[in-house]
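For this view, one protein chain was removed and the others were kept in their places.
Which chain is which? They are A and B, in the order written, and residues in each are numbered from 1.
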Amino acid sequence: MESYIGQSVNRLDAKDKVAGRAEYGADITFPGMIYGKTLRSPHPHAILKKIDFSKAKKLKGVLTVLTANDVPGLNRHGEFIPDQPVLVQVGDKVRMIGDPVALVAADTEEVAEKALDLIEVDYEPLGVVGDIESALEPDSIRVHDECEGNVCGFPWYFERGDVEKAFAEADVIVEEVFNTPRQEHAYLEPESGVANINSRGEIEIYAAMQNPSYFQFSISKILGCSAHKIHIISPLIGGSFGGKCDISLHAHLALLSLKLNRPVKMVWSRKESFLASPKRHPTRIHHKMSATKDGRITGLKVDFIMDGGAYASHSPVVLIAMGGSFPGPYDIPNIKIAGKALYTNNPISGAMRGYGLPQAVTATECQIDALCRKLKIDPFEFRIINALVAGKSKPLPYLIEPIPFISLDSTVTLPQTLMKAKEIAGSLKKPSAEYKRTGRAICCSMPLFDVSAMPVFGMMGTNVSVEILPDGSAMVRSSAVEFGQGVTTVLGQIAAEEFGISLDKVNVVLGDTRTTPKSGATIASRTTYCCGNALMQAAQKIKAILLQEASDLLEAPADILFMKNNRVYVKESPPKGISMTELSERCYNKGINLKSESWFTTNHAGFGHTFMSKIADVEVDIETGKVEVLKLITVHDIGKAINPQLVEGQLTGGKMQGLGYVLMEDMITKKGGILTPSLIEYLIPTVEDLPEELHNILVEEPYPTGPYGAKGVGEFGLDTVAPVILNAVYDAIGIRFTKFPLTPQRVWEEIQKKQKDSNGEGIDGSM
Amino acid sequence: MPIELKINGRIYQISVSPRKTLLQVLRDDLGLTGTKEGCGIGECGTCTVMLNGKAVNSCLIPAIRVAAWEITTIEGLSDGESLHSIQESFIRHGAVQCGFCTPGMIMSAKALLDANPHPNREEIKQAISGNLCRCTGYKQIIDAIEDASKK
Partner (left out) sequence: MILPVFKYKEADSLPEALSFLCQHKAKAKIIAGGTDLIVQMKKKEISPQYLLGLQNITELKEIGYLSNHSLKIGTLATLSDILKFPDLETEFPILVEALRHMGSVQTRNLATIGGNICNAAPSADIPPPLIVLGAELKLRSIYGEREVKIEDFFTGPSRTILNEDEILTEIIIPLSPPRSFGRYIKHTVRKAMDLALLGVALMIAWKPEGICEKIRIALATAAPKPFKVPRVEEEMEGKEINRRFVDVVSQIVFDEASPRSSWRASAEYRREMVKVFTRRILLEAMEVISMQESKCPSN
């Protein structure tokens, strides 16, 4: 193969996965393994008065019952605010349905389940903070007694210019309140795992997670023991999308296993996963935007509130990410944005693909569409007029000091992606029935990817190691985890390319605190960029050593040598060379180290950016309210696609998840209880919901600091799907939806209102 | 209750409680963990196996009811290192991401192609509409099955 970079090579983990050999948490067994179950609160808010587990303990086969008293260390976890109990203490409060109260271990899963029914718990129910509105009430019940106004962390605020003056001088202003739904990750693999005490008395936890080092650190505090005795090992992960960032069953597994000195397995049911795992934040966004009559945005003012649920999880950071995402890829002189995350007795909100951006761009892009309608300016033109331009625009304010501004240091421009999208969009279909309407819209965004590990995640850098073995094969080690995105394959391709060895000679070992260096969390669309760069640095060190050795041997200067086809050749006279096997073996015999670990960090920016444009065509049945997506086009500035098939997989998968978000997904709660606790109630798209046409266009202009020019991609397929569909629906029927998902009933109700208001005049999207 | 299960051409003589589903027997008693549990109530398709040639949810079937039936699981498709053409096609087309839905998805595809060797894309979609996938967006899966049907 000429080069491994830019090739859609087969995934390195695919063979095991199609053969059914791939091992996930629930597939792991150990001799003598027992089963654990969690007793959860049925109340959204209550004082835990008493737990009586005497009957449960007497049940044959029950080995132990644990409560908060059995947590040896800190009974709290949470990456940013440690406010979540491992097990709720008697006398303390349960703050959501599903809060863990006790743990049971038994010989079989069945006995463990039965034992849960025998534990008697007394609760004193308290008033419930069921939504943003009740959390905001001046004399609202507090979810966390110490948090005034139910504010989680600190409110976030940013101001630039004079927005009130901009509004006073504006030609047009649009103002709207948006409400976004609670989205569930709905990865196909519910949480599962095994903890085991090894022969050296150390604890090993095998369970899906997105950041082994954080888990090691946090669980050591919970267990009250030193981190070096705790090993976190991630098996393959059956989907994550941000939902496996927080500690779920890991600490529970560790507690049971330590108590009994036996391997313990826990597998959550789907319902348990829905109850206890974090969700995408429901938000209420008050959004106001102004423009001049020639189409320049002059002011943006946003007040937004997020329903953070019972515990902080990632709320404090999603808040900042969301706040920073409102301006989008546009140059806006006057900005005032304020937001806060509130505690409620709802399921926890946390990290999910997009991390605050999907909600923000939904509001901004719908408002831009409204401005275009008012000004009668073509939405393409409007976005081109206002696009951020490298070197010309003011740097975008993002996050808080001391995190630097994002840098606009790539050559691709927003208009470039816009024009490309327009080029391939073709024409909008005519409606297929007299009771249907079709519409089209365009949306843009500027999603960011982490380029050095945000300090909020505890590290400003990424460690990856590479080792050439005596036979010339390579071992790559990183604590990144594989949840389907393809990190195994991308790192493999990079190593193969660097050493000129074939891909089958590369082994990529991931997500294991025993053996892999700290690569930070596998989040924020950062892994290809950060781990890729770290790997290249490490590889280059070893490469220099190998080439020096080869140079001595081949009697040719190192700078005319090249590595290809598992050999080192002399340029100009290729037959002259040495195999990697021979060369490596020689190095080992001479006592030369062929392992290198590299710490990658940047000092120029906290985030890299990409530009993205999407076009969607929809058809709306105005009698039933049913929305059908006909076409969904994405143009994405990828820098360089190291593996185009994997990039397409991220974009297509993200888009379907986005279509679910805007069309059908809503984890509906009432007084803290989930009304949609299964996959036939909480609906995610099936194959039948795939639009007729779905294209991904990659704009490839190498990003100067990316590995081979690559940028991030993981989250971006999803980002602007909601607004592009909402705006296309507006184009079709002339109704601006500020709430979604667009279930048939919701759409139908608005159509009814419009028909009433317009005295039976037609429904269409004309301006 | 002692029963005989015929799985992937092999006879297993085991004793199971009538309360155990086929899925539990496959995974817990026989160690055939390729078949996954995503919901336990027939709403996701990750537990799909073939029963007398038809795709079914193994989480909905008490194992004692299928004694003597022909059961095929994902482990029965490949022969050592040599994969079935559908499995090969899934790899080639990038139809696999996290892989958790993959075994069930492939079993649905196998049942389809056994009954209808040359399906059109609409028929492929119908055949896998009971298999949820949260990673791929399905497009590559349809491509993979279509391509496998042409081999």
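Brief remarks follow.
Simple rule for what comes next: a contact is a pair of C-beta atoms (placed from the backbone, for glycine too) under 8 Å apart; a residue touches a chain by one contact, two chains touch by 3 or more.
The model shown is predicted, which means the values in this text are computed figures rather than measured ones.
In the complete assembly, the contact with the undisplayed chain comes from B:G45, out of B:G45, B:G76 or B:P103.
Screening A:P42, A:G149, A:P702 or A:P744 against the full complex identifies A:P744 as the residue touching the chain left out. When you scan A:M664, A:V713 or A:I733 for touch with the missing chain, the hit is A:M664. Contact between chain B and the unshown chain involves residues 1, 18-21, 40-43, 45, 48, 51, 54-57, 59-62, 64-65, 108, 111, 126-131. Chain A residues in contact with the hidden partner, per the touch definition given at the top, are 109-110, 113, 269, 623-624, 626, 664, 668, 675-676, 680, 683, 685-689, 743-745, 748-749.
Here, only the chains that are shown with their structure count from here on.
Rounded to whole angstrom units, the spacing between the C-alpha centres of chain A and chain B is 29. Looking at the complex, you find that chain A touches chain B at residues 8, 10-11, 13-24, 26-27, 29, 185-190, 236-241, 267, 269-270, 483-486, 645-646, 648-649, 652-657, 678-680, 684-688, 690, 694, 717. Residues 27, 31-41, 43-44, 46, 73-75, 77-78, 83, 87-88, 90-94, 96-103, 106, 125-126, 128-142 of chain B are the ones touching chain A in the complex.
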